[in-house]
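Missing here: one protein chain of the complex. Every other protein chain is in place.
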Amino acid sequence: MTSIIWYIREFLRPAWISRFLTAKTEPLVTPPYFRDFPVTTENECTQCLACMMICPAPEAIIVVKREGVWRPEITKGHCIRCGLCVEACPEDVLASGRILATKKEEKLLLSGTYHISINPKTCMGCGNCSVVCPVNREIDPSLRSSGTSRSNEVIMRVDTGQNKILHEEKCTGCKTCEEHCPNNAIRVARVVEATEGGKL
Amino acid sequence: MKKTVDISLPVGPVHPLFKEPCRIKCETRGEYVLSAEVELGYVKKGIERIMRGRPWQEVMFLAERVCGICSVIHNYTFIEAVEKISGIIPPERAAYLRVIVNELDRMQSHLLANYSYCYTIEHETLAMYVLNLRETVMDQLELITGARVTCAYIIPGGVRWDLPDDRAESLKSALDHIDSELTRFVRIFETGPFIALRSKGIGILTKEAAEAAYAVGPTARASGISVDCRSDHPTYQALGFSPVVRHEGDNYARIMARFDEVFQSVNLIRSALLKMQPGPVRGGGVIQAGSIQYRMEAPRGELLYDLVTDEYGRILEIAIQTPSIMNIQVCAHEMLTDAESAADITSIFISSDPCIACTER
Partner (left out) sequence: MSIIQKLKNTIRSRSIHVCYVNVGSCNGCDIEILACLSPRYDIEQYGIYVHNNPREADVLLITGAFSPQWEDKLKPLWEKIPHPKVAVAIGNCPISGCVFNRPETLVDPPVSKHIPIAAEIPGCPPRPTEIISTILSLAPLIFKDYEEKKQ
């Protein structure tokens, strides 16, 4: 009986009632080391597109020109907060959680090379890839709509009904050609190596 | 043989106690379960189809999203498989860091499985204790990798970043906290009379049945089969690993096997922290052409990656075999049959720790 009275008195204390009715845990904060959505720093973007090339999620990051300056833009709802773009950016334009500081401290590096492979069985020599390639157009502005070119400096051009690769090393890995190929004959391989301490 | 069936009882796909959609169709006579069948296919995404033709930096994240609960082991297995193909040997410190993150992930997965079981048998106090302890593990995962669930910590040639000494100290104190707290919770579980009523002798899987049906992971180890792929892994061998085996084969044994493995993981992380020497964490190296079948031990059992790469490191063919498919079949055909009560259907099913997202991908 006394215990019941004790319980009733215990639960009728104003302090207990106010604690029962209001939120008890302290406001929860996100720790500073959490890998949140990348934010841009003060550094200038050189439009090397390394972030777009490494990004594993479709349409998550895009480098666009806003008011005359190139900036990477993150699309929330697509970005998976992996932090690879922060590691890959050579100019430290992006920052997320602790990654940028760790990258400078431990000299982490993600370096990539690009390889183009064309399936000769499915390539029909339409030249779409050579025309849309942004590097090709910069090198040879007079590139024909059939994909043929007089210049020997272009990445690829249509020659005798087949697309031929001339300078693979100039590829920036933007994959525009893959998107425009009607037969999925052209594939760009992005070979990425993860190193540390500045050695390659 | 003609069976007298009172009612065909469907459980799911959206059930208050299931984290994931799946349907168990039970044929019952009164409360007695005659037979059960698990219907899957609600979360099929076609991950293996998406993976084809992509380089490691994309497939790594897809592999992680095969299963959100045990994401680190999928990352680990895929990366070690492509490393084996290309002959990359990670630095020693990176190998230990991988083990630390993997064991932390195993701890949170086991604690989550045991939380689900305690919640299913309506022992909510213990369930909340275990779930709160899991937050300690998640904090450590976040401290080391920067993310709570999809860590993306392991990459070819090493790990993303190093573990400095101050974070190692915080990890050690968290391990001590987990050790002392979990000892208390395990005693509650062992001595609780109501837990024993719902667990001991329920959902028995004999050793013969487990062997015949190829049960894997803690489900097999609770039935007396000493099978653990970690025994074949060089880093775990260096840490002196030996599997946890129990012989009862009921719900109680499966949950206790998981609790024991959490203690084992704590000890593995401690010895890895002791053995770790300062050094580089990334060795570099590019992926080359080849094919491999590679096995590792996921929290739920044996995980197999069978993959073929081309000369630029892109995945040509990939097949993943996840542990849950074995355990779900074992659960449906061996454990659920002859269950005494329809109330035990969910608790038996949860005790085998099914992961539907793994199974269907």
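Should a chain be cited, it is by its letter among A and B, assigned in written order, with residues numbered from 1 in that chain.
By definition in this document, a contact is a pair of C-beta atoms (placed from the backbone, for glycine too) under 8 Å apart; a residue touches a chain by one contact, two chains touch by 3 or more.
Just so you know, these numbers come straight off a predicted model, no measurement behind them.
> Among B:11, B:33, B:67 or B:118, which one is in touch with the chain left out?
B:67
> With the missing chain put back, one of B:135, B:176, B:190 or B:232 would touch it. Which one?
The single option touching the absent chain is B:135.
> Considering the whole complex, not just the chains shown, which residues of chain A touch the missing one?
Output for chain A: 23-25, 28-30, 34, 37, 56-59, 76-81.
> Please identify, in ascending order, the residues of chain B that touch the omitted chain?
Chain B touches the missing chain through residues 13-17, 19-21, 41-47, 49-50, 52, 58, 61-62, 65-69, 71, 112, 115, 128, 131-132, 134-135, 138, 148-150, 355, 357.
Following the convention adopted for this analysis, only the chains that are shown with their structure count from here on.
> Between chain A and chain B, what's the gap in Å when you average each chain's C-alpha atoms?
30
> How about chain A: which of its residues touch chain B in the complex?
It is residues 31, 33-35, 54, 56-57, 80-84, 87, 97-99, 102, 106, 108, 115, 117, 187, 189-197, 199-200 of chain A that touch chain B.
> What does chain B use to touch chain A in their complex?
Within the complex, chain B contacts chain A at residues 53, 55-58, 60-62, 142-143, 146-147, 150, 152, 155-158, 160-162, 280-287, 310, 312-314.
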